[in-house]
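Here the complex is missing one protein chain, while the rest keep their positions.
The first chain written gets the first letter, and so on, giving A and B; residue counts start at 1 in each chain.
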Amino acid sequence: MNSLAEVIRLVGIEAVVPPIKNFVVSGVAALEFAGQSEVSFFYGNRYRKYLEASKAGAIIIDATNAHLVKGLAIVASNPHAAFARIAALFDVKPARTTGVHPSAVVADDAIVAATASIGPHASIGARSRIGAGTMIGPGCVIGEDCQVGEDCELVARVTLVARVRLGQRVLIHPGAVIGADGFGIAMDHGHWIKVPQLGGVRIGDDCEIGANTTIDRGALGDTVLEEDVRLDNQIQVGHNVRIGAHTAMAGCSAVAGSASIGRHCLIGGGAGVLGHLEVCDRVVITAMTLVTHSIHEPGEYSSGTPLMDNRSWRKSAARFKQLDTLARRLNAGDKE
Amino acid sequence: MNSLAEVIRLVGIEAVVPPIKNFVVSGVAALEFAGQSEVSFFYGNRYRKYLEASKAGAIIIDATNAHLVKGLAIVASNPHAAFARIAALFDVKPARTTGVHPSAVVADDAIVAATASIGPHASIGARSRIGAGTMIGPGCVIGEDCQVGEDCELVARVTLVARVRLGQRVLIHPGAVIGADGFGIAMDHGHWIKVPQLGGVRIGDDCEIGANTTIDRGALGDTVLEEDVRLDNQIQVGHNVRIGAHTAMAGCSAVAGSASIGRHCLIGGGAGVLGHLEVCDRVVITAMTLVTHSIHEPGEYSSGTPLMDNRSWRKSAARFKQLDTLARRLNAGDKE
Partner (left out) sequence: MNSLAEVIRLVGIEAVVPPIKNFVVSGVAALEFAGQSEVSFFYGNRYRKYLEASKAGAIIIDATNAHLVKGLAIVASNPHAAFARIAALFDVKPARTTGVHPSAVVADDAIVAATASIGPHASIGARSRIGAGTMIGPGCVIGEDCQVGEDCELVARVTLVARVRLGQRVLIHPGAVIGADGFGIAMDHGHWIKVPQLGGVRIGDDCEIGANTTIDRGALGDTVLEEDVRLDNQIQVGHNVRIGAHTAMAGCSAVAGSASIGRHCLIGGGAGVLGHLEVCDRVVITAMTLVTHSIHEPGEYSSGTPLMDNRSWRKSAARFKQLDTLARRLNAGDKE
């Protein structure tokens, strides 16, 4: 639709080297698949093997690697972000109409902005408010006393159970459940009794929450995601957790109740953080690591053992059981 | 609403020390946030730092620690349970009306008790029964041949697929799927063929099942949760599993097919139990542990490695691969 020059102007990229070619950009594609009317990108070294042979019309790249591009290089200080901006020009958004679908059920005392869209089979509970420009997709259930800000999108089949407040531009993918009861139980004479979960959930502006992710509401006080927190799919966030701004969590990770995660953290896939811990700002947790104590220093943290063929692994695993004995023997040998 | 004296009477707590003050209790709150008209609680030692400075009107605490309270101590043998009972007085339950919402779809031969509530966009399949006082929330799907007991609550978007029987007072949170096909496949000449899942699921009285948790129905015979089993969010329970009474499982844990878990067990977050194993009563499994063999002795069990900074962890992980060689060398050295 747009010429390359216009595309570049729209997203504000620094420079083009060599500035010799222009064409109508038909789309974006990966290096190995891009054609002459498409824009591709390169960052990291993982796909260097595709760089030389790429037929892309133009390749977004950082200055250091620009000389590797045979054709047209679009030099950007942050190629990933530049690509994201260009790709957004080619995104196909679902059709959106304002108003409440006839099959939706809205409580009498709920307030839905005139420019909001409530999809088929959605329901909005008592005293809840839906902000301007927000889309509540098919099959969503908004419970009681919830507030959804402006320009949010709940794609489909999202549940906000009770006392959930979303900021502006919050994006929630299907199957996510926000504001269910936290897991509060107390043992009493051999039976569990339920600890009521009286709090809510507060989610800041520009957060994104993945498919089938669950965020429980607080027992006392709220569970909180600060602004620009990015959660992938199938994540579990326990009651009264706090997650700092700009933190991202990969799929299947989990944070147990009352833990606090700092700002600008990266939590790897399948990683877990035990309850009541504190993790400071700018911590990276690698995939499937279990965080068992609070972390007070920024940096990267891990647990687990390396991948091995099963036969070798069995030998190492058997020795793991003997580690203390082996170490004692070694220490004793040293003393002889 | 109620005076402290009345609150205490309602929940049957042992004693108050000193018995000198009474006030209208406005609510419950955590130690660090509670005001003079609120009740708070203390157990464990984690929040001892907040105890002294707390402005709570009264603090529920055990006798041993009661002397630490500057203000009013409500002495209870089980402060957590006592707090749960008091907090329940302040819980806000969603509005509930009896009857079938006009948008719900109920099969002709399904039986819904007059005092049950069937929410918007719910559907009830053939030959299913919904007991007295039970609430089926918005968007729930009850399949065929299911029985839901009395005073149950399926909060929203819960699915009972087929042949699921719930006892009394079962609470199920949004997104849970009970009674889907177990994962039964047989390899046959290079292709998988499906093993039909002919059984059902039986869930005992007073069970609670978390958001987006899945419990498959049996291949032959039923998957069983005995009474008072408490499952957190995102848990996977395979076909023909049996979970004993009063066992609690934390978020993201999983039990593979045909395994049997005893009574009064605690399964930590992200832990897994392999198929066909038996775990006896009163076993504690720590978070993210993999149970690879049956457990016949009560106690606490673990696997995994401790949390380390990534640089140190890499060194230990590399040595883990060499463990058998290192151990052999040490043994050989001993023999010299």
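Quick note on the criterion: a contact is a pair of C-beta atoms (placed from the backbone, for glycine too) under 8 Å apart; a residue touches a chain by one contact, two chains touch by 3 or more.
Computed from a prediction, not measured in an experiment: that's the story for all the values here.
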Candidates A:35, A:99, A:190 or A:333 - the one touching the absent chain: A:333
Contacting the left-out chain: of A:13, A:155 or A:261, that is A:155
Can you list where subunit B touches the absent chain? 103, 105, 121, 123, 125-126, 139, 141, 143-145, 157, 159, 161-162, 175, 177, 180-181, 183-188, 190-196, 198, 212, 214, 216, 220-221, 234, 236, 238, 252, 254, 256, 270, 272, 274, 276, 284, 286, 288-293, 297, 299-306, 308, 312, 315-316, 318-320, 322-323, 326, 329-330, 333
In the full complex, which residues of subunit A touch the absent chain? 27-30, 33, 46, 78, 80-81, 83-85, 87-88, 90-92, 94-95, 101, 103, 119-121, 137-139, 155-157, 171, 173-175, 206, 208, 210-212, 228, 230, 232-234, 246, 248, 250-252, 264, 269-270, 287-288, 304-311, 313-314, 317-318, 320-321, 323-324, 326-327, 330, 333-334
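To be clear about the criterion, only the chains that are shown with their structure count from here on.
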Inter-centroid spacing, subunit B versus subunit A (mean Cα positions, whole Å): 25
